[in-house]
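Our next item is chain A:
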Amino acid sequence: MITMTHYLVFSALLFCISIAGIFINRKNILLLLMSIELMLLSVNTNFIVFSHFSNDISGQVFVFFILAVAAAESAIGLAIIVSLYRIRNSIEINLINKLKG
Partner candidate 1 sequence: MDIITILFYLVTSVIIFSSISLVIVNNTVHAALLLVLIFFNSAILWLMLKAEFLSIVLVLVYVGAVLVLFLFVIMLLDIPVKKNSSPKLYLLFSVTTSLIMFAELYMIILFHNFSDEANIVVSSELNNTYEIGLMLFTEYVFSFEITAFILLVAIIAAIAINMSKKQRSLRQDPGKQILENKKSRLKIIKGDEL
Partner candidate 2 sequence: MIENILSLLIWIPIISGLFLLFFNKKIYILNTYNIFINFIVFILSIFLLLSFNESNAAFQFVEKIEWIPSINIFYHLGVDAISVLLILLNTIIFLIVSFYNSTLIVKKTNQYYASFLIANGLTIGVFSALDAILFYIFFEALLIPMFLIIGIWGGANRIYASIKFFLYTFLGSILLLVAFLYINSSISSFSVISFYESDFSLIEQEWLFIAMAIAFAIKIPMFPFHTWLPDAHVEAPTSGSVVLAAILLKVGAYGFIRFVIPVVPMGAQSLDVFFITLSLIAIVYVGLVAIAQNDMKKLIAYSSISHMGFVTLGFFVIFQLFDNTQSGSDMIISLSGSMYQIISHGFVSAALFMCVGSIYDRYKTKKISDLSGLLNQMPVYSWFFVFFALANCGLPGTSSFVGELLVIMSSFKANYIYAFFASTTLIISAVYSLWLVKRVVYGEVKITLEECIDANLIEKILLFVLAILVLILGFYPDYIMNFMNATLENMTNNIILKI
């Protein structure tokens, strides 16, 4: 029987993988964005699980908003990446350290 805990552990694992994706990745900034999407996915899953098991629709409404915002976020993220690429001709993360100290 698949219980709530199963779902929650799954999304926790997804969350951890996505976060690991952010800091393991050293080359491509686009992967970072994808990891972020993954992270939001895990959060969404959480919400849906809770919504389902407590039979309360508002969790799903939240997911709806998160989806919308995540879309907007990735749009802005990609815009920034494009502008970064234009000015530096590269989007390698390990070259972005002009600001430090």
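The working rule: a residue touches a chain if its C-beta (ideal position, glycine included) is under 8 Å from a C-beta of that chain, and two chains touch if they have at least 3 such contacts; residues count from 1.
Behind the choice of candidates: all candidates are chains of the complex that A comes from, given by their letters.
These figures come from a predicted structure and were not determined experimentally.
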For chain A, choose the touching candidate in this complex from 1 or 2. 1
Given the complex with candidate 1, which residues does chain A contribute to the contact? 1-10, 12-21, 23-28, 30-31, 33-35, 37-38, 41, 44-45, 48-49, 51-55, 57-58, 60-61, 63-65, 67-76, 78-83, 85-89, 91-92
